[in-house]
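Working notes, beginning with the structure itself.
Shown here is a partial selection of chains from the complex, left in place.
All chains are identified by letter, namely A and B, in their written order; residue positions are counted from 1 within each chain.
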Amino acid sequence: MSQLLPHPDRFLPPETTELSIARRIYAEVETKPIYSPHGHVSAALLAENSRFPDPAALLITPDHYVTRLLHASGVSLARLGLSRDGQPSTVSGREIWREFCSRWDLFLGTPVRAWFESELSQVFGLTKQPSSADADSLYDQIDDALGTDEFLPRALLERFDIHVLATTDDPADNLAAHRTLRDDDSVRTHILPTFRADRYMLADHPDWAKSLAELASAAQIDCGTYAGLLAALRHQRAFFRSLGATATDSGVADAGCEPLSDAAAERLHRKALNHTITPDEAISYRHNMLYRFAEMSSEDGLVMQLHPGVIRNHHQPTFASYGPDTGHDLPDNGSFSRPLIPILRDFGTNPQFRVVLFSVDETVFSREIAPLAGFYPSVFAGAPWWFLDAPSAMRRYREAVTETIGFSKTSGFIDDTRAFCSIPARHDMARRVDAAYLASLVAEHRISEEDAIATALDLVTERPIDTFRLPR
Amino acid sequence: MSQLLPHPDRFLPPETTELSIARRIYAEVETKPIYSPHGHVSAALLAENSRFPDPAALLITPDHYVTRLLHASGVSLARLGLSRDGQPSTVSGREIWREFCSRWDLFLGTPVRAWFESELSQVFGLTKQPSSADADSLYDQIDDALGTDEFLPRALLERFDIHVLATTDDPADNLAAHRTLRDDDSVRTHILPTFRADRYMLADHPDWAKSLAELASAAQIDCGTYAGLLAALRHQRAFFRSLGATATDSGVADAGCEPLSDAAAERLHRKALNHTITPDEAISYRHNMLYRFAEMSSEDGLVMQLHPGVIRNHHQPTFASYGPDTGHDLPDNGSFSRPLIPILRDFGTNPQFRVVLFSVDETVFSREIAPLAGFYPSVFAGAPWWFLDAPSAMRRYREAVTETIGFSKTSGFIDDTRAFCSIPARHDMARRVDAAYLASLVAEHRISEEDAIATALDLVTERPIDTFRLPR
């Protein structure tokens, strides 16, 4: 297949069905182990290895992908088991499950339905679609399964064949669960902490001083000064690395990163502690912190994951009643090329530095992320995620970035989920969508089937390992 | 079909042609009655039921979809029959029609051509494509048809099987035509007024005081104060509702809606009447009015239709000569999530309140409109319209929004047209495009054909009824 034979039909439409090609590609990756370098499964869940709670508490209530569309159809979050105004929910798991089953049709055409179909069928062995009529029987079947040892978290971890699972953790975390898991020879998955320091950047947040105190206590370094905060963060990064961390995660309002002089930053730090920092100064402080995170990454090699451009807690009344992560974080306009100039100017060609860019605004895929990743050796195009982790959107992502950066500068799939049981379904969907995309390139004679298969394999194994510096 | 059977080929490309599936889906909706909840047909036209004027005055001159592309190819608007500088056109209908026919190829690949093909063929029974050679003969055939009773407006209304037709009306309108139509038992279509109060928001517009005077006269409530204006608007909304209105319509430069205190709004109202309002104050006044419209909708249940982001009258010389709506309104950057915060904060979860969002910037479909409609029970994703009411754009819309909100939070098709005879062609195109999209989901084993058919039916009947609170 090393012949140069530009096909006479290249770029013209396919002659035959792409399905047989796609099937062959997919067959090569279908059962490969899962690398999950970015997600929100709790390490404690795995360390404790306790039984999962009831079906609703496992599958509905904590998953804002599910609750948001139920809410959009008129179901209050309280009826879905979310705690309101600090009061524990009194709605039973069975009632929540019935609510979900009665509105199953809402999810038609969404990835949530597809994940549930895979998960209910392949993890729990159910055979019927959710409906009001079958709600109770399905509930009982899942509940029964959760009572068995085969459904303990670690049994599932093994069954799902997850080779690497990265969690998301606060820098003040003592990582006790990660230590337990590391020291347990029966755990064959690499479970890696990820350093997410967002709250230390927000100098005008009411809880900022409290956050500093917690970090100071964890690192045993006073954070009353800016220099102290940087030292504590560096200390904790080293601690995270000692427990296997290979990456950090930063969710910021925007990607601005203009550095400040130490003196200027120190002055803002003091003003923030005195509650006299202005909103603009707090932004400058945050921008400088992002720059410092990149600087630290260029020193210690932790891969920086960056996802700016989300409007958090869009509906204040819901936030006030139910708290954060309840489905009303919304995409903002994405912007990378201009705001990231300071970081890329200073670390963009530093071989130690690496940054993976994620967006919920798909216009940036072809306009900013691919062009950046197509020049800077340190920049990688993160997989489409959150609102965009669905078959058509994933396809658009590949179509938007491949012509600029091929496959080598894309991150490979990340599941980004707190829904543990959906992990195999999510990775499987991504493998299928990539197989379909690769098959379309083969069918249009853009690439050979041999190259397509090699690429599919690369995307599920080498891309995540290389991008996130994962253990093999 | 209630079995959980995630297909082994799901998300892979289709094995067989999607056409047979699409045909079966389309066959189920092809002849269903039309619900047209948003358009610009004149109620007076139907009340008077007079013969349509000549073919050009019916099909060319008033339709900026048609004239804009002719103008772009170098034909002056005057040659297309538009009145220039207040002078009546002296170009004959036949000359205008010839101009159009000679440039028929300009429209290749556009929906305008597709609508004409359907309309000329299926409404007028023509068999030949427009061309210079056949222009006169086609003109005569249409003109002859227009002279017959079968082509009177109400005969067509019946023939088109339009179950609901919403018009667009000024709050100062006395709705005499709507009353006539309501009281005429031979009219089986529900013809509903829509409350469009744009001009009352524009406090620095030279005609604003005149607008207030007209509203005051209609409502018999003095509009010299802000409180009076609100009272008059409320009064007229109730009047519109008494004649069947279920919705309002707001076309605004942007979706900003920060409320003002009554005292502040009253002060700006006074300044505007004294012609001392500044441009920034006029914007504040407009933003407050948009908020008040939402507040009124939350009280009276009229569905708010909102389409911000159009640059009106881009070419001032054309506006000066020919007036508004002459083809140079252009899309602006769309923005919803941030500017709409005040309205959604206060009414977003109010079950009485409902807002349908339309855009001519398709980047907002996946980034803003679907995420908003995917959380807020009050928010619905309006159909792609205006520049985007064409097969490929409609498909992109479905692909952009379905994975976030499924189908239940989409509005169903709206034709938004002043070209009465094109209504069936436009609805038919939308039904075909949706059938094709649904067939693609079936072919990729994302949904069952049974669900696809149910969804297609839902989109032409229940979605518009539910979204716009229409009579059955």
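To be clear about the criterion, a residue touches a chain if its C-beta (ideal position, glycine included) is under 8 Å from a C-beta of that chain, and two chains touch if they have at least 3 such contacts.
Computed from a predicted structure; not experimentally measured.
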item	value
Complete complex - number of sequence copies, 2 represented	3
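What we mean here is this: only the chains that are shown with their structure count from here on.
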item	value
Angle of rotation relating chain A to chain B [CA atoms, steps of 5 degrees]	120
Between chain B and chain A, distance of the C-alpha-averaged centres to the nearest whole Å	39
Chain A - residues contacting chain B, complex	17-19, 22-23, 26, 68-69, 71-74, 105-111, 114, 117-118, 120-122, 126-129, 131, 134, 311, 314-318, 327-328, 330-333, 360-363, 387-388, 390-393, 396, 429, 432-433, 435-436, 439-440
Interfacial residue positions of chain B with respect to chain A in the complex	2-6, 9-16, 335, 337-338, 341, 344-345, 348-349, 351, 363, 366-368, 370-377, 379, 399-400, 402-409, 441, 444, 446-447, 451, 455
